[in-house]
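Please read the structure below before turning to the comments.
Right, chain A next:
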Amino acid sequence: MAGSPPAAPSSREPRTPAAPGALLSASDVARVVDRMAHQLIEKAGNRLADLVLVGIPTRGAPLARRLAARVEAFSGTAIDVGTVDITLYRDDLRLRGVRALEDTVLPGAGIDGRLVVLVDDVLFSGRSVRAALDALRDLGRPRAVQLAVLVDRGHRELPIRADYVGKNVPTARSQSVRVRLAEVDGVDEVRVTGPAEEEQP
Partner candidate 1 sequence: MKKHLLEAADLDRSDATLVLDTAAQIEAALTGREVKKLPTLRGRTVVNLFYEDSTRTRISFELAAKRLSADVINFSAKGSSVSKGESLKDTALTLEAMGSDAIVIRHGASGAPHQLASWVRGSVVNAGDGTHEHPTQALLDAYTIRARLGRLEGVRVAVVGDVLHSRVARSNVRLLHTLGAEVTLVAPPTLFPVGVGSWPAEVSYDLDAVLPKADVVMMLRVQAERMTASFFPSAREYSRRYGLDARRMAVLGDDAIVMHPGPMNRGMEIAADVADSVRSTIVEQVANGVSVRMAVLYLLLGGAPS
Partner candidate 2 sequence: MNHLIKGARVLGGDPVDLLVKDGRIAAVGAKLSATGAEVLDAGGLVALPGLVDLHTHLREPGREDAETVETGSRAAALGGFTAVHAMANTDPVADTAGVVEQVWRLGQEAGLVDVVPVGAVTVGLAGERLAELGAMAESAATVRVFSDDGHCVADPALMRRALEYVKAFDGVVAQHAEEPRLTVGAQMHEGDRSAKLGLTGWPAAAEEAIIARDVLLAQHVGARLHICHVSTAGSVEILRWAKARGVDVTAEVTPHHLLLTDACAEGYDPVFKVNPPLRTDADVQALRAGLADGTIDAVATDHAPHAVEDKECEWAQARPGMLGLEQALAIVQDTMVETGLLDWAGVADRMSVRPATIGRLTGHGRPLIPGEPANLVLLDPAARAVVDPAALASRSRNSPYAGRELPGRVVATFLRGVPTVLDGKAQR
């Protein structure tokens, strides 16, 4: 699998939506996570110990733990991991309905002055990330915040872009991207569902 450039601006997103079906297999997921771990090490340089990977539940949380484990394996440096539940920060509760809350757990050393990388499975509208940024603001004051996602499917509604992208996937808005992870779903897999109808340019 060819590596994708980090953070493709929307103007350069490929226009042809993916065909429905399996996008990443279990081994693809593992390879992508490994590559993202390498990118994190490379970009953090000598401040790797400053790094905190904060997953956005549900699937961002195990993804952050996997990334941290791989970074540690490749670099020998233990990486702090946390989760931040964004439910109470969403601006679309009225549309989505209420849901059960999930854990917010930060490392004992906190996030003040550190490099926080938010981790999520799919980057779509950007609203989850915005809610996560709001939540982080109430939890502390990081030196910088970056974003890592397994899949970027485009259709941003906010000026938000990812610093680390496992795979860019052009999609139709009507399609959905299903990320399944062993910790939550019993299996690693990414699928696109729904017809790949061309969007009006």
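Basis for inclusion: all candidates are chains of the complex that A comes from, given by their letters.
Convention: a residue touches a chain if its C-beta (ideal position, glycine included) is under 8 Å from a C-beta of that chain, and two chains touch if they have at least 3 such contacts; residues count from 1.
Being a predicted model, the structure only gives us computed values, none of them experimental.
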Next item on the list: Just give the number of the candidate touching chain A here, out of 1 or 2, all from the same complex.
Entry: 1
Check: Of all residues in chain A, which touch candidate 1 in the complex?
Finding: 85, 87-90, 93-104, 134, 138-139
